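With one protein chain withheld, the remaining protein chains of the complex are depicted in position.
On to chain A.
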Amino acid sequence: MRKFYCLLVLCAFVIIGAQFAFTKPEPKNAVELGKLLFSDPILSGTRKISCASCHKEEFAFADTSAVSLGVHNRKGIRNTPSSMNLSMQASFFWDGRASTLEKQALIPIANPIEMDLPIAIAVKRLQLNTFYRKAFQNVFHEMPNQNNLASALAEFQRTLETTDSPFDDWRMNDNEDAVSASAKRGFILFNGKGNCVQCHFGPDFNNVEFRTIGLYDGKKLLDSGRAGITKKPADLGKFKIGPLRNIALTAPYMHNGMFKTLREVINYYNDPEKIVPNPVTRDSLLSKPLNLTETEKDDLENFLRTLTDKRFAAKRQ
């Protein structure tokens, strides 16, 4: 009999312990709530994928495939951009369709080829979920709704800033040992012969513009980009300039993920006509080959690698 009681008490401890161990921590603010929602498949039609399924933390919140798979393995049409370093961005998505992080946050949830969950149903699900109902009440003092859902996801994404790369260490602290001599030469090329700085400038190495780099030829490359939003012929083939922080982690590259490595990207910019001949439009900055030597390409690549935040370097060691 005693043995039975002991076993009963033990089982009770295990059950109570398991309850605590597997209970989600209660979020104290919008950022913590947003973090939970970001990884919760409750926001997809099939309850099988979450934002984090495509925005993978170990790859700077980007994906490793050219285009990500959404619900029912539906193929997306554009490469998943990093969710990091967005707080200073002026527009979101490759075609700039969203002007705020709040607007951005809801679009993939409702997109039929991504998470495929109409926002009204997403909100209903959260309202019916005991945990989230309580969490939203605690954080926003109201039931889950479209606005506070967007706000929580956006606030979480605003925390994903990276400012501790070897490049930052070099420039901010004058730590000459933070980056290699090759990377320093690469930075000079980036600002000079490579012309990269003409588009990739600012805190995240992109500016607010949309540019056409020649990846729309109307034959095989059919994504019209920004023009799909603005309906202006002048915007045909234009895309948001990609930020470069943590770029070494976010392969493959370009709006369609057509380049697998940084070297392929550099080779493209070195002589775009060789890789995509006769595009519908191509920026005049790319009208002539750069004639970079192989060493110069190495230097540029090494510079780009210095933009990887140390949090990732530490994890990979």
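Assume contacts are C-beta pairs under 8 Å (C-beta built on N, C-alpha and C of every residue); 3 or more make two chains touch, one makes a residue touch a chain; residues count from 1.
Operating definition for what follows: contacts and distances are computed from a predicted model.
One chain of this complex is left out of the view, and of "AtzE family amidohydrolase", "Cell wall polymerase", "Lipocalin-like domain-containing protein" or "ABC transporter permease", the protein name its UniProt record gives is "Lipocalin-like domain-containing protein". When the whole complex is considered, the residue among A:E57, A:E161, A:D217 or A:E264 that touches the unshown chain is A:E161. When the whole complex is considered, the residue among A:F59, A:F93, A:F131 or A:F201 that touches the unshown chain is A:F201.
Where chain A meets the chain that is not shown, the touching residues are 87-88, 158, 161, 163, 167-168, 171-172, 174, 187, 191-192, 197-198, 201-204, 245.
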